[in-house]
Every structure is written in C-alpha cells, then in structure tokens.
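Step one of this worksheet: look at the structure below.
On to chain A.
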Amino acid sequence: MDIAWYLVLSAFIFCIGGAGVLTRRSPLVILICLELMLNAGNLALVAFARMTGTGDGQVFALVVMIVAACEVVVGLGLIVAMYRSHLPMDVDDMSELHG
Partner candidate 1 sequence: MLSILIFLPLLGGIISAAWPRGGDDGGWRAGYVSLLFATVTLGISIGLIADFDSKAGLQHVTDFSWISQLGIHYKIGVDGLNLFLIALTALLWTGATAWSLFRQWPRPRNYYLMLALGETAALGAFCAQDLALFVLFFDLMLVPFYFLIGIWGGERRVQATTKFVIYTLVGSFLMLAGAVATGVLAAGNGQHVTFELSELAGRHLSTGTQDWIFLFFAAAFLVKMPAFPLHGWLPDAYRAAPTPVLTVLSGVLSKVGAYGFLRIALPLYPDAAVHFQDLLLVIALVSILYGSVMAFSQDSATMVVAYSSIAQLGFITLGIFSLRAEGAQGAVLQMVNHGLVVAPLFFIIALLSARAGGTDDLRRMGGLAARAPVLAALFLIVSLATLAIPGSANFMGEFLILTGVLKAKIVYALVAGTGVALAAVYMIRLYQRSMHNPLAAGAESRELTTADGLVIVPVVAVILALALYPQFVLHRSEKAVGTVVQQPQGAYIR
Partner candidate 2 sequence: MTATTFGWLVLAFPLAGSIVIALGFRRLPGRTAGWIGSAAIGLAFASSIGALIDLQSHPADARTLTSSLWDYVSTAGVSAKLGILVDPLAVFMCLVVSGVSFLIHVYSVAYMDSDQGYRRYFSYLNFFVFSMLLLVLAGNFVILIVGWAFVGFASYALISFWYRRRTATHAGIKAFVINVIGDVGLVIAAILIQRGTGALDFPGVFARAGDTWGQNEWGIVAICLLILVGAFAKSAQIPFHTWLADAMEGPTPVSALIHAATMVTAGVYLIARMHPLFELAPTAADISAAIGAFTLIFAASVALVVTDLKRIIAYSTISQIGYMIMAVSIAAYGAGMFHLMTHAFFKALMFMAAGSVIAAMAGVQDIDRMSGLRRAMPFTSAAFLIAALALGAFPGFSGYFSKDEILAFAAERGGGYWILWAAGTVGALATALYAFRMIFRVFFGEPNEEARELQEGRLPHGEHVNPATGEPEDTDVGYPGPEHHIAEREAAMRGPMTILAVLAIVGGFVQIPGVTHVIEHFLDPTFADSRFIDVETSTGHEALALVAGAVSSLAGIALAWALYVRNPGTTLRLVARFPHLHGFLVHKWYFDEAYDALVVRPMLALGRGASTTFERVVIGGMASGTALAVRAGNSAVRVAQSGLLRNYALLVMTGATALGLYFLIVAR
C-alpha cells in the first residue's frame, strides 16, 4: 500500500477525533477523543518514518505515546477532582468563566 493511504487514514482519524471533541460533552469522552487525535498524529509519524526511512518518526511516535499517557493521567486526575467537588460531568455546565 502506498504511504498516501496511511496518511489519508490518519487524517480521517484526526478529523473524527476533532469532531468528537466538538460534539461530546463528557470530559472523559473528550479526553478519549484527544487520544484519537494524538494517535492520528502517531500514525502519520510512523508512516512518514517509513516513507523517509528514518527512525525519527518512530521515536517521535513513542514520545507522543508517553506524552499522551501523561495527559491522560492528569486529565483523569482532574476529572476525579471534579467529581470529588461534585461538579457536573458536562463541559457545557463548566461555563462559569466567560465574557
């Protein structure tokens, strides 16, 4: 398969992730959608690594994986904290700050 296939696939995933962030209201699911976007980036990186024959992309992908994990950890921590404060699990209700 040509590299382009992988790239277009990654683009689709990226957009699906983005759409998810925009449409879902649970912070948890939004975090998952962010994972999708990062993974799309990973797919692209690996594809490009294959295309250029360099290892940089793979290293990058690995780094991104860890970063994503860290974000998830912090994000989930935040969700737990919100839950503990009895805040609603709906980002639309988190709009006290505005204007």
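Here is how the candidates were picked: all candidates are chains of the complex that A comes from, given by their letters.
Following the convention adopted for this analysis, a contact is a pair of C-beta atoms (placed from the backbone, for glycine too) under 8 Å apart; a residue touches a chain by one contact, two chains touch by 3 or more; residues count from 1.
Remember, predicted model here, so these are calculated numbers, not experimental data.
Undergrad: Can you tell which one of 1 or 2 makes contact with chain A in this complex?
TA: 2
Undergrad: Could you list, by residue number, the parts of chain A that touch candidate 2 in their complex?
TA: Interface residues on the chain A side: 18, 21-23, 25, 91-92, 94-99.
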